[in-house]
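The block that comes next holds chain A.
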Amino acid sequence: MNRREFVRIAALTGLAAGTAYAMAGLADPVMAAETGNLPFPADEADAQSGGILKVAMQIQKMEDPATYSWVEMSNQTRHLLEYLAMTGPDNITRPMLAESWSASDDLKTWTFNIRKGVMWHNGDELTAEHIKWNVERWTDPAIGSSNVGLSSISALVEEVDSGEKDDKGNAKMVKKLRDGAITLVDSHTIQFNLSKPVLSFPEDMYNYPTAILHPSFTPPFSDNPIGTGAYGLAELAVGDKCILKRITKTTDGKDFTYWGGKVYLDEIHYYNFDEDNQLTAFAGGDVDAIYEFSIEQMELAKAVEGNIIAARTAQTLCCRMRVTEPPFDDIRVRKAIVMACDNAAIKALVYPEGGDIGENHHVAPVHPEYFELPPIKRDVEGAKALLKEAGKENLEVTIDVGNTDGPWHQSVAEAMRDQLKDAGITLNVNVMPASNYWEIWAKTGFGATAWTHRPLGTMVLSLGYRTGVPWNESAFASAEFDAALDAAEATLDVEERRAKMETVEKILQDAAVMVQPLYRPVYTITSKKVHGYPAHPTQYHQFNKVWMSA
Partner candidate 1 sequence: MTEQIPVLECRNLCISYFTRAGEIPAVVDFNMRLMPGEAQGIVGESGCGKSTVALAIMNYMGKNGKVVSGEILFEGRDMQKMSEEELRQLRGSRIAMVYQEPMASLNPAMLVGDQLAEVPIYHEGVSKEEAWNRARDMLAKVKLPEPERILNSYPHQISGGQQQRVVIAMALLSGPKLLLLDEPTTALDVTVEASIVDLIREIADESGTSMIYISHNLGLILETCDRITVMYSGEAVELGDVDAVFDMMRHPYTRGLFGSIPLPGADKNARPLVSIPGQLPLPHERPRGCNFGPRCDFFKAGVCDAAAIRMRQVRGSGPGHWSRCERIDDIDWDKPIAEGVSREITAPGDVVLKVDNMTKHYEIEESALFFSGEKKTVKANENIDFDAREAETVAIVGESGCGKSTFAKVLMGLETATSGNVQLGNFELGHLPVQKRSADTISKLQMVFQNPFDTLNPSHTVGSQIARVIRKFGVESDPVKVQERVLDLLDTVKLPRDFAKRRPRQLSGGQKQRVGIARAFAGNPSVVIADEPVSALDVSVQAAVTELLMDIQAEHGTTMLFISHDLSVVRYLADRIVVMYLGQIMEQGTTDEIFSPPYHPYTEALLSAVPIADTHVKKRRIVLEGELPSATNPPEGCPFSTRCRYMIPGTCDVTPPPLKQMSAGHRILCHLTDDELNAMEPVIVIEGAPSEKKEVRRKRKSVAQGAGSKAKTQPAAKRAAKPKAASPVKTTAKDKPSRSK
Partner candidate 2 sequence: MKLIGRRLIQMILILIVASIILFIIFDSDTFKMRIALAELGNFGVSAMDPDDYKAWLVKKGLDIPFYQRFALWVGNVLQGDLGWSFEKNTAVGPLLWAALKNTGILAFWVFALMVPLSLILGVLAGMREGSRLDRSISFISVFTTSIPEIATAIILTVIFALGLKWLPTKSAMISGFDGWQLMLPVMTLVLYDFGYVARMTRASMAEVMTSQYIRTAVLKGLPYRRVILRHALRNALIAPFTVIVLQLNWLLSGVVVVEVFFEYKGFGKLLLEAALFGDIYVVQACTLVAVIVAVTSQIISDIGYTFLNPRIRFA
């Protein structure tokens, strides 16, 4: 167990981060220990208060935070609405509105201690009751929150007959909170009783739609924005701008004190720019920071004065083959395709700066339980031999590409096309609009699907590769794999889990389900005036300790 891992485990077990760092013998330059269990970075000595941070981002609407569908939406409210936990730029999750948490050994009971003295913008104090109200709301079928899909929350609900019938006359099932799933221990302690073990409960609590709302909330949020954050909403114009200002008074006129210590910025301004134009807006001096720029814009970014920030992520592209569709039902074909590809070369071509090489098993180096398998090697001759064996010489296949995460998908596919040519495989790249791709992503024989970053590797594998799960786009089915994954997921200890992950990763890699060439970095840029800007893997804006020099 290295030190970084230790910190992570400590956090998972509910130790205060600072303590964990101290135990790991880290100098802890980043995380505040002395300010007492805060998830934010330490205050910098020369930090100056005041100033407006202008950020270019797409401005979305603020309807119901429980049904957010875009990261941008959550960024707009991230400094108003806060979460039980917070995953930092280092991919480590720390307590936020919760002070600490603990899990039972079977990982079926999670107890959260709610931070005391957290004040709502209307003057109320945050209690466990409020948390319960939020969790109940997420599980309300009428709300339709995607949080129900989180493994943690799904373990709190049961399917019941809604009493209605669908078109075919079958009983319509709805998910409802189980009785006794939530127990209020005291005013600041809440306990979740799960139906199955869940490892990622704290990580789930920083999933962007899990922001904690005041019980007085009615959508849209922008009409009556009450949160616990340091900032309030001053103006929102969708597709134009979103202006946040420091809160000094509660709505009932009292002085507002923020629980999270010092914040520096007076105002945070989001201005709407398309992703393509954010960097040029930055270059033109309109904004101080941007949501993201693409790899194509790297050279432009380098030429502009500013700090380029690259975040390591688990965001990836899975060029996955559906194992039930011919010719991919033949593992020799899949293997040949995988072997003929050179992931390292593709990564170097598509994302020369930052990022990680993919290893075709969908566990990223940034994941804590990542087990490093031997590097995969390109083997063109082997591929040819396999094809010959399978009687599929001069194989011609088509890959569907939707560029759902940007044109780099296509670059990957084209690079693959060139590499596969060496093995005598003809790859046709079928480019289609993103919306069309999402209609066929789970059905097509060969498709390039983007997977987003998730804090734990097991989370992804559970979602995408267990037998029969809805998002199992490759139709991969292996009892062995499921069992190995179960074992890993039941293990709280990271070191142990990592060991178990070897089998999991190996099974998936050997099944040659996908060519996963890379984990892409996420780039952003800030002006030299901006200090402490976080490089978050999922582009979550955490501006509490960001400050502007004059």
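Per the selection procedure, all candidates are chains of the complex that A comes from, given by their letters.
Quick note on the criterion: contacts are C-beta pairs under 8 Å (C-beta built on N, C-alpha and C of every residue); 3 or more make two chains touch, one makes a residue touch a chain; residues count from 1.
These numbers come from a predicted model, not from an experiment.
The candidate list 1 or 2 contains one chain touching chain A in this complex, and it is 2. By the touch criterion given at the top, residues 54, 61, 63, 69-70, 146, 149, 166, 237-241, 271, 273, 277, 280-281, 283-287, 404, 434-436, 438-439, 441-442, 450, 452, 470-471 of chain A touch candidate 2 in their complex.
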